[in-house]
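The following block contains the structure, expressed as structure tokens.
All protein chains but one are shown at their positions in the complex.
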Amino acid sequence: MATTPEVLPPSTSVGIVGWLRANLFSTALNAAFTVVTGVLSVLMLVAIFRWVVFSADWSPVTESLKLFLVGQYPTEELWRVGAVVVGAAALMGVSWAVWGGVLRTFARIMAAGSLIVALSPLEPAGFDLAVRAWYLGGAASIVLGFALARAAALDPKWVMRAWVLGFFLGMALIWGFEETSLGESLRGFFGAGAALTVVLGVAGWVGRFPAGVVLRWLAWGWGALFLVTIVMFWGLGQTDIAPRVGTSRWGGLLLTFVLALVGIAASFPIGVLLALGRRSRLPVLKGFSITFIELVRGVPLVTLLFMTVIIVPLFLPRGTSFDLVLRALFAITLFSSAYMAENIRGGLAAVPLGQIEGAKALGLGGFQTMLFIVLPQALRAVIPAIVGQFISLFKDTTLVVIVGLLDVLGIGKALFLGNVRWFGAQAEVYLFIAAVFWVFTFAMAYASRKLEDTLGVGTR
Amino acid sequence: MRHMKLRYPLLLILVAILMAALAACGDDDGDAAASGGRLDTVKDRGNLIIAGRTDLAGFGFLDSSGKNVGFDIDLGRAVAAAIFGDPNAIEVRPISASERGPTIQSGEVDVLTRNVTWTSTRDSQWGNYTTIMFYDGQGFMVRADSGFESALDLDGVTACVTSGTTTELNLADFFRQNGLALETVVFEDTASVYGAYESGRCDVTTSDKSQLAAIRSGFASPGDHKILPETISKEPLTPVVPHGDDQWFDLVKTVMWVLINAEEMGVTQANVDSMVTSDNIAIRRMLGAEGEFGQADLGLDADFAVDVIKAVGNYGEIYDRYMGPNGISFELPRQSNELWLNGGLIYAPPLK
Partner (left out) sequence: MLTYRGIPLWRDVRVLQAIGQLVSVVFVVSLLVFFVANLRSAADERGLSLGFDFLGQEAGFPIGESVIDYDPGDSFLHAFAVGIINTLKAAVLGVLLATVLGIVVGLARLSSNWLVRNLAGVYIQIIRNVPLLVQLFFWYFAVFQALPLVQQAIRLPGPVYLSNRGLFFVSPQATPSFDAWVAYLAAALAVAAALRFALRWREQRTGRPSHAVVGPWLAFAAIAAAGWLAADGSPVVRNVPVLGEFNFAGGGRITPEFGALLVGLVLYTGAFIAEIVRAGVQSVSRGQREAALAVGLSNAQTTRLVIFPQALRVIVPPLISQYLNLTKNSSLAVAIAYPELFTVGRTMINQAGRALPIFLLIMAAYLAMSLTWAAVGNLYNRRVQMVER
């Protein structure tokens, strides 16, 4: 809220008075502007400050912090969320060491923030020693990750892979494991294996990849599947370490992040395919892609959410039920992939024709040209646009309130109903939620600007 | 090598087909169970999906730990306890009033307990209505200093109401019938309705009287608001199950009857274990200690009633938990919702 003045430009040549004259009082009109807006903003700031500190009732926020953070996620299983956050913090520390730049800033802020929270004298409901310990752990793991990565001089490629792997592991841990029968596990193993084989087989055939490459990928894939099956069935499915926590119990900031992250990740491959389809010379593919993209972009996200909740069940076999979060994700992914496709199309158009001709001249097939030459360059060019899309998706996830999910905003609304005494504190709750979103989106926008700078300089 | 290059993808696809066949083979026994009916689907899934709400004190809301609680939710928990012996084997899907119809029509939830009024159209279109668990009627709440004494005085007022409800239609009907001018503000969720009413956006708010009482009790000064004497509609609130599965319909009905019969016979959460050896044959039959009242046909254990009552208590206990003298949410005299023995309307067929 505060209008923190930016760092003043060096005033050696003009002095403070000179600066004031040049920037605030250059003409009579300007001076009038300065005085009026200055007085108004000071009055407003004072009023806001007084309200925030003296008259606002923050009890709905302080008494429900757990709800705002994770919603109905069972309290006794919260260690899983904590573990994921601490894990992410450690990776953050590692990334700080490896890349520096804006990540250094973030890692430091996060570490300092967690430390302050852990040691803060405030004691909102449920903020006991154990919770403090988690925050402390978060701060510590950032530092630890940094120190380790510094000592080991890690390859950035591996850190990247760790993030991707960590994303899946984190999701798996938060979701948990269900008891599965041997038959189910085997079915899953063979089913996924068949799909993998078909995909690799077709890709290898169409792309004319050497047999050795395809067989190696296949071996890796089957191996990973086997490991996953073993772990799911004998490792975690049969124990109580991390029992399944249905998505209906996810909420708060956790849900907001899951929706945005999974939405953007899932919409990426679909967006690539749609973008390629739209540029394709095959009329049917092109037609499908254009129809889909324009249809989805032409309607509001709420109608898509509404569709998956109310309309889609009518099209599915009777009694099919899949959970609400999954459906919201479906709608968000549909929505996001249409925009992703347009972003990527922009990137594809930016790849110089010479690159394609060069690839052809080297004897690469159409598929290989696309996969190894065009796409990498196109995607690199659209990273800032994708980050921008992620930011707006992050904000758009609030719309799931309208279909009854309890994300940060949903929790805020639910508070009023079960607790009529908080009716009068709506401004406080909505401002708190606004502040939460602001912090995250502002940080992301800042990072994206930095990233743009980094990518802009020294492009290959 | 040249040879290999041409053949290997075909080989891979052959392998894939083999794998897919293997995966499909294992599939068959899984399907057999699923086609058995909703009870089997529920058992397979391991929990009961309830369409409910999270935003109405007394009926469906979140406690401070984020657990779903309330009168309606407990009815759902009773069904879960009957099937799994575990009242927590539920998934609550919070829906708004206007989503109730489509949600139960599509059959994606097992039971809808979200204070839903039984009407003939809904019965034919939405699903099967089980047993009336709460008798209600639509009323009006106004500010005490507004000078209104009767609903017929309400000419030219602004009313706040929830969209997609019978309430909304009754309101329009009532004002048109009586030739009264009306301005409405129609909200998607109940929270907003009462927030708007309390802030003075509307002169009057209308809903089921139980709901009005609930909300009024939560206001900063309940004395500033009053509920007008007229009841302009009948609102029998009833859990609904999807159309097309008689066994499931009967099962949910029977669980509701157990709750009511348990109160009638004085079986409570506290004494249910000792009641198994009661002298009363009807009680022993209900608790599965003697004879049968259809448990097997419903696909339930003989002593499921013990699990139900242990989990949520009898009808009166559920009511009192939220709306009794020391209830969590507010106090609402039972009146029509007394047992028939005490002059109310709550009545269930015998368990025989």
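Here the chain labels run A and B in written order, and each chain numbers its own residues starting at 1.
FYI, contacts are C-beta pairs under 8 Å (C-beta built on N, C-alpha and C of every residue); 3 or more make two chains touch, one makes a residue touch a chain.
Since we're looking at a predicted model, the values are computed, not measured.
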Residue touching the undisplayed chain, where the options are B:Asp55, B:Asp110 or B:Asp203: B:Asp203
Selected residue (touches chain absent from view) among A:Leu65, A:Val117, A:Val159 or A:Leu285: A:Leu285
Option from A:Val117, A:Leu225 or A:Val302 whose C-beta touches the chain left out: A:Val302
Residue, one of B:Ser192, B:Ser207, B:Ser278 or B:Gln295, that touches the chain absent here: B:Ser192
Touch list for subunit B against the chain that is not drawn: 97-102, 105-106, 121, 124-126, 156-158, 161, 163-164, 168-169, 171-173, 176, 182-188, 192, 195-196, 199-201, 203, 243-244
Contacts of subunit A with the absent chain, listed as residue ranges: 1, 3, 5-6, 23-24, 26, 30, 33-34, 37-38, 41, 205-206, 282-285, 288, 295, 297-303, 306-307, 310-311, 314-318, 366, 395-396, 398-399, 401-402, 409, 413, 426-427, 430-431, 433-434, 437-438, 441-442, 445
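By definition in this document, only the chains that are shown with their structure count from here on.
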Chain centre separation in whole Å, for subunit B relative to subunit A (CA means): 36
Residues of subunit A that touch subunit B when the two form their complex: 63-64, 66-67, 71-73, 75, 125, 178, 183-184, 186-188, 190-191, 193-195, 197-198, 200-202, 204-205, 210-211, 214-215, 218, 246, 248, 251, 309-311, 313-314, 316, 318-321, 323-324, 402-406, 413-414, 416-421, 423-424, 426
Partner subunit A, residues of subunit B touching it in the complex: 1, 4-5, 8-9, 12-13, 15-17, 19-20, 22-23, 26-27, 29-30, 38, 41, 45-47, 49, 54-57, 61-68, 91-96, 99, 102-103, 105-109, 188-191, 194-195, 198, 215, 217-220, 242, 244
